[in-house]
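Right, one structure below, let's go through it.
With one protein chain held back, the other chains of the complex are shown just where they sit.
Labels A and B are assigned to the chains in the order they are written; within every chain, residues are numbered from 1.
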Amino acid sequence: MDLLRTLCHLAAPAGNEAPMTEFLLNYIRQQQDSWQVQPRVLAGEQFQDCIILVFGTPRTAVFAHIDSIGFTVRYGRQLVRIGGPRAETGYRLVGQDAQGEIDCTLLVDEETGELSYEFSRDIERGTELTFRCDFRETADTVQSCYLDNRLGVWNALRLAETLENGIIAFSCWEEHGGGSVAYLAKYIYEQYGVRQALISDITWVTEGVRAGAGVAISLRDSLIPRRSYIERIRAIARAAGIPHQLEVEGSGGSDAKELQHGAQPWDWCFIGAPEDHVHSPNELVAKVDIDSMLTLYQVLLREL
Amino acid sequence: MDLLRTLCHLAAPAGNEAPMTEFLLNYIRQQQDSWQVQPRVLAGEQFQDCIILVFGTPRTAVFAHIDSIGFTVRYGRQLVRIGGPRAETGYRLVGQDAQGEIDCTLLVDEETGELSYEFSRDIERGTELTFRCDFRETADTVQSCYLDNRLGVWNALRLAETLENGIIAFSCWEEHGGGSVAYLAKYIYEQYGVRQALISDITWVTEGVRAGAGVAISLRDSLIPRRSYIERIRAIARAAGIPHQLEVEGSGGSDAKELQHGAQPWDWCFIGAPEDHVHSPNELVAKVDIDSMLTLYQVLLREL
Partner (left out) sequence: MDLLRTLCHLAAPAGNEAPMTEFLLNYIRQQQDSWQVQPRVLAGEQFQDCIILVFGTPRTAVFAHIDSIGFTVRYGRQLVRIGGPRAETGYRLVGQDAQGEIDCTLLVDEETGELSYEFSRDIERGTELTFRCDFRETADTVQSCYLDNRLGVWNALRLAETLENGIIAFSCWEEHGGGSVAYLAKYIYEQYGVRQALISDITWVTEGVRAGAGVAISLRDSLIPRRSYIERIRAIARAAGIPHQLEVEGSGGSDAKELQHGAQPWDWCFIGAPEDHVHSPNELVAKVDIDSMLTLYQVLLREL
C-alpha cells in the first residue's frame, strides 16, 4: 500500500491537479516496462491535466478521477468549499502560498455554518487548502483522507500491470462539477470506437452496502445507466465468483454524469469499494473490498 | 386507439427502454409498406435503444421520448423514484424479477414521504416497477398511465404514415435527466444538416392551458427557445386554422434541454396536447387535442 499512501499525501484539489498528473506520468514512465503490455500514453495541453493510457485493442475504458475535495481561501479568514468536503472544527488543513507552508485549523461557525481558518498569519486570497493526510493501515483496513479517489487511481494503476486490451483515463474536476470527461469521452469514442465505460471510484457504506462484503456494483445513483449493460456486468461478476454487492441509490454522481450527458452513446457502470466517513479526513475502506474491486476490473476488462 | 393502448401497456422505464425499442422496430417493419414514403431506419448499438427514421430530404426533426417514469427497488422494501412519478398509497405497481411476476401496492409514509411497497414476498434489489396500466377510453377522452409520452410516440407514428420529408427520433432517458438526445442531435445535424426540432411530448393542463382547447405550443418552460423560430411556427398554425393554445411556464423541461445545451445550433419548440393528473396512473387527455396535435405536426413538417 506504499503507492496508495503516496497518492493520498499528494495535494491535487479540483482545478489544480497538475502535481498529481506529474507524479502519474513519472510513475508510468518508471513502471511500464514491467507491465504486460506497454500502453500508448496521451497527455499534454490537448488533455489539460488528464492522462489517457491505451493498451492493445481497447473495447472498454476505465475512468479514475485524480482530483480531490478541499477549500479555497476567500476574503478575510473565510473559506469556500472545493467539492463537498465534510467540515468539522479542528480538522487540520495544509497548503502553500507565497509566504510559505501552511498548516492551519478549520473552524465551523455553529450558527451560520460559515467556514474559516485559524492560523498564525493571514493566508493569501485564492490559496487552496486540503486535508492534512494521516494515513492509517491495519491488517484489514486503510484509513486516510482522499481514499476517494486515490483508491480508484490505485486500482487503475494496478489494473495496468496486467492489462492487455483497454483504456485507462485519469480525469479532473470530478469533485467540483466535472469538466474533463466530456472531451476525454469524445476523443476515446472518435479515435478508438470505445463506448463501454467503468467508473473506478469509491462509494458509500450504507444500510444496503456494508464494509467487507465486496466491491459495489452500482445499479443507479442520481442517474440510471442502461440496464442491458449492467446486466452483462452482473453476469460476468457472478460467473467469476467475485464477492460483490448491488448498490441502489437515488442521489450521488460520478464521472458517469458526463458520459451520460455527452454526445456519444456511452454505456457506463460505477464499480467501487464502499467507504465509511465519506469526504472526511478519516475515510475508511476494508482491504477485502479493495481486493475484489481490482479482481473484478481485471475480469471485466478481459470479458466485456 | 389500439396502438396507443398497446404502447401504454408496455413497461419501459428510463434506462430500460429496450422492450419499447423492440416493439417499435417490429411495428415499423410491419407498417412501413403502407406509409407514403419508406424511411431509412437507423438503430443498433451506435444509438443504444434509440431509433431514427429518415424520410426523404429532411428539414425538421421530431423528437418523441419512449421512456417512462417508475420506481426502483432499493434495500428492504424501500423504493426510489425513476423520474418524477406522483406517489399515493394504493397505486398498483407491476414488474418482474428472477422469482416471477410482481403486482404490488405503493405505500407512502405520511410523515417522512418515504416510499415502499406491500407484496407477498420481497422483491429483488434493483428491480424496476411501473404503474399498472388501466387504459380507459370515452367518446371524448383517453385516460391511462404513461400518456406522457406514449401519446407523443403515437403522434410520431401516425405522422410517419404521410410524412414525405423529415426525421423522427425516438429518444431515451427523458424522464430521468436525459442522455440520448445529445448524440441523436449531433448525428442528425452532422449527417443531414437538420437543426429545426419539434418536441412531440405531453404538457400540463393549467390555469392558462385548458383540456379540449387545442394542442399547446409552448413559448417557454424552464428554458426559452429562440423567438424567431417560435414566431414562424405560430404563423403557420394560425394560417392553417388549427386550434391551438399558447403556453408560458417558468418551470418544466423536455428533450429540448439537450438540444439547447448541445454543441449544435438547434432551434426547437415543444408542441403537445395538455393532460390532467400528470405523472399519475390516471393521466387524462381530450381527443380533440390529440387531433389538433397530429394535424399541426403534419402541416409543420410540410411548411417549416
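Criterion: contacts are C-beta pairs under 8 Å (C-beta built on N, C-alpha and C of every residue); 3 or more make two chains touch, one makes a residue touch a chain.
Since this is a predicted model, take the numbers as computed values, not measurements.
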Sort through A:Asp2, A:Glu45, A:Glu110 or A:Glu207 and give me the one touching the missing partner chain. A:Glu45
Touching the missing chain, which residues of subunit B? 195, 206-208, 219-220, 222-228, 246, 248-250, 260-265, 267
Across the whole complex, the chain not displayed is touched by subunit A residues 14-16, 18, 45-49, 72-76, 80-82, 125-126, 128, 173, 176-180, 182-183, 185-186, 258, 262-263
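We adopt the following convention: only the chains that are shown with their structure count from here on.
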What angle, rounded to the nearest 5°, describes the rotation that places the Cα atoms of subunit A on subunit B? 120
Could you tell me the distance, in whole angstrom, between the mean C-alpha positions of subunit A and subunit B? 36
